[in-house]
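Have a look at the structure that comes next, please.
The other protein chains are all here in position, but one chain of the complex has been omitted.
Coming up: subunit A.
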Amino acid sequence: MYTEKVMEHFANPRNVGEIEEASGVGEVGNASCGDIMRISIQVEDNIIKDIKFKTFGCGAAIATSSVCTELVKGKSIDEALELTNQAVADALGGLPPAKMHCSNLAAEALHEAIADYKAKQGKE
């Protein structure tokens, strides 16, 4: 049911963990749905220097989180904001239809993290 790319990211997830003193943190989903994604970013000069994730969820949830971090690491905030859930799924060679809705939240978590970063910037 999953593509090889999904299984590869699931088996060897990239950028797992949490950035201490992150520039921004985003979390979406809830445990009762079976999916929670938390993404933390470190931003320097408007560039995502580092990004890490932690995910509670199914294979698709873990793989989308992993590939999402890979897609935006080193990219500018503006570029990262253009990333969509669909683009994340496409980068994995697609997801089963049932997974598109509930387990494909990584771009949202990323956008939350960027919003958190911007809110913090505004305060400074």
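Please note the rule applied: contacts are C-beta pairs under 8 Å (C-beta built on N, C-alpha and C of every residue); 3 or more make two chains touch, one makes a residue touch a chain; residues count from 1.
We adopt the following convention: contacts and distances are computed from a predicted model.
A.B. asks: Name the absent chain by its UniProt protein name; which of "Amino acid ABC transporter permease", "Acyl carrier protein", "Cysteine desulfurase IscS" or "Potassium-transporting ATPase KdpC subunit" is it?
C.D. replies: "Cysteine desulfurase IscS"
A.B. asks: For the full complex, which residue in A:19, A:48 or A:62 touches the chain that was left out?
C.D. replies: A:62
A.B. asks: Hey, which subunit A residues sit against the chain that's not shown?
C.D. replies: 7, 10-11, 13, 16, 27, 31-38, 54-59, 61-62, 98-99, 102-103
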